[in-house]
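Heads up, one of the protein chains got dropped from this complex, but the rest are sitting where they should.
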Amino acid sequence: MQENFLLPLIIALPLLGFVLLGLFGKRFGEPAAGWLASLLVLGSFLLGLFLLLQGGAKWTLAEWLPGIPFSLNLDNLSGVMLMVVAGVGFLIHVWAIGYMHGDPGYSRFFSYFNLFIAAMLVLVLGDSLPVVFIGWEGVGLASYLLIGFWYQERVNADSARKAFIVNRIGDLGFLLAMGLLWSMFGTLSISELVEKVEAGGYSFTTLTLAGFFLLIGAIGKSAQVPLMVWLPDAMAGPTPVSALIHAATMVTAGVYLLVRHAFILHGDGFLAGLIVAIGLLTAFYGALCSLGQWDIKRIVAYTTLSQLGFMFVAVGVGAYWVAIFHIVTHAFFKALMFMTSGSVIHALGGEQDVRQMGGMQKYLPATHLHGLVAAFASGGLVPLAGFWSKDAILAYSFEFGPWLWALMLLASVLAALYSIRWYVLVFWGDYRGKAHPHESPAVMLWPNHILMGGALGVGFIGLPYVIDYKNFIEPFLTKAIGDFPHEKLPVVTEWVLIIISAVVAIAALWWGFRFFQQKMPAWYERFQTAALQGFYADAVYNALLVNPAKGLAELLFGGDRGLLSGFASLGSLMGGLGALLARLETGALRFYLAGLLLALVLLVGWGVLR
Amino acid sequence: MIWLIASALLFSIGAYGALTRRTAILMFLSIELMLNAAALSLISFSRLSGSLDAQVVVLFIIAIAAAEVAVGLGLIVAIFRRRETTSVDELRQLRG
């Protein structure tokens, strides 16, 4: 792995797009702005692929901050993430060309989109923690800008602020972790930290604390319980934003961060238990909430929460490469799911309520196919992408403890149910709305075709060892993450687990397919009212945190107002004095001359008599 | 020494005139009086300290006074053509 000046170019390309479109976006017009942005991301993707095939690259700017170089590192781990970010990002860019058609902020949208890609690539490629942090904050900013993209409506702007503020909590964790690591090891470069941690000679408790702070950062960015409240509201942004940022890439940044620091987390029982607990909670919370939503995008948003919980569990049980594997498969089928939803919304002229949908298979045959594949992949049907990655998580969970495996199996049953519920409500039954659905243009269909291919086939890079003894992705990733050997399950157990998980998924999908077509029973309605509100998480936060903080703010504001009125009266006093002085300005020349004479007498008198 | 006192008196008289005169021309005349008083004090100082430099300065004062009168009277004429008055009290556009 050698120094390569092409590496920063990967980041510079989308950044260039951001600058160009930000400054001259209106000149490019439609659709040139969208194509420019897309091609720059494609350029990043191809450049990254080229460097990855050469075996990775490094790039360092020695004197960036005192003692901290600006270093980028393209190894196998960041390479895989780069492929996902730039590859899926490119497809979503192209899709957005069609989706954002006719929007007055067309070029602004693509400039933000490119900014996001650039920031995400900084996050992924950064080798030094401050560099990662730049990307970390950059994606937060881009996310904020894009959630509030239609800022004229108050609810959108509020959602953007909510996402930003909740993310701040995570950022605080990240900063604390950085400070702690710096004080422990005197370096913030990840590759150097790996060596120092291996060398030993430090307090393990402190390292656990650093890992805990990193975990807080990851929780904030990946919207885990208890910081999950911002993600459903983030659906206020345009659908491509939800697909790219809040499903495929940015929210997985927390998982990526944890995997990058596997050398800190590994072998720490406390952190492992905490991560597993959080992941499990999130997986169930997201799945149950998703089952109660009516807004098509919120349904998919909560499924994202649930899948992120799966990834956290994978990290917690020490299956780091599986977490990344799930990020990859998830990026494909969740982006496909979002973009299928987006195509439906587009077809119905902005309708987002699934109660106004149904029967779309008749009107939108191609999109129906995409939706079917997305739902099956998400629900874990053999042999689609989602099945293999989820199966790997289940296998590792079994090693951790059979009880965890059982719970995860239950969570994957829920995953199958919410996937099929989404599919049934949108595509089956009779059309319940009044708009005239029309199939999407080719520019929106083709990215979905490609993503559909990925959702079908990308799982085959990570088959379990009983089928494919040496799959592609495990050795590829462990080279970068670090090899943490574990005992493989016996062949029989592994086969039993695979078959159970496959059968359960098929059964759940079939049962859900039947169940969601009929009229809902009363107990489900009751469950739904609670789930629709996200089990009152927002209300609880409002009561516990937001309202006390608001009260404090009101109190301080009252104090400020008192102070301000004091200053205001002081100001009006000065104003009165000024008005008095202004009356001296009569405009009469001789009056001024009199003043001149007076000043002359006084000055000369003072000069003489002193 | 008496001429220094004389110049002080002339200067004060000129200042009084500059304030009390209401037409631009007469105000200008008073200012000439003040200028001349300053020149007189310079000549006195020249005599008292035995230096000719002050006399040269007085020559310059006279030359500059000539320039000033040329421009000043031009201004008065221009203002008179526009406003048909030489009264300074009616020129109140100086107020901001």
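We just call them A and B in the order they show up, numbering each chain from 1.
As a working rule, contacts are C-beta pairs under 8 Å (C-beta built on N, C-alpha and C of every residue); 3 or more make two chains touch, one makes a residue touch a chain.
By definition in this document, contacts and distances are computed from a predicted model.
*Asks:* For the chain not present in this complex, what protein name does its UniProt entry give, out of "Lrp/AsnC family transcriptional regulator", "Electron transfer flavoprotein subunit beta", "NADH-quinone oxidoreductase subunit J" or "Autoinducer 2 import system permease protein LsrC"?
*Replies:* "NADH-quinone oxidoreductase subunit J"
*Asks:* What chain A residues would touch the chain not displayed?
*Replies:* 588, 590-591, 594, 597-598, 600-601, 604-605, 607-609
*Asks:* Applying the definition given at the start, please give the residues of chain B touching the unseen chain.
*Replies:* Answer for chain B: residues 1-17, 19-23, 25-26, 28-30, 32-33, 36, 39-41, 43-50, 52-53, 55-56, 58-60, 62-71, 73-78, 80-82, 84-87, 89-90 touch the chain left out.
As a working rule, only the chains that are shown with their structure count from here on.
*Asks:* Would you kindly tell me how far, in whole Å, the mean C-alpha position of chain B lies from that of chain A?
*Replies:* 80
*Asks:* Flag every residue of chain A that touches chain B in the complex, lowest number first.
*Replies:* Result: residues 585-590, 592-594, 597, 600 of chain A touch chain B.
*Asks:* Where on chain B does chain A make contact in their complex?
*Replies:* 15, 18-19, 22, 27, 88-89, 91-96
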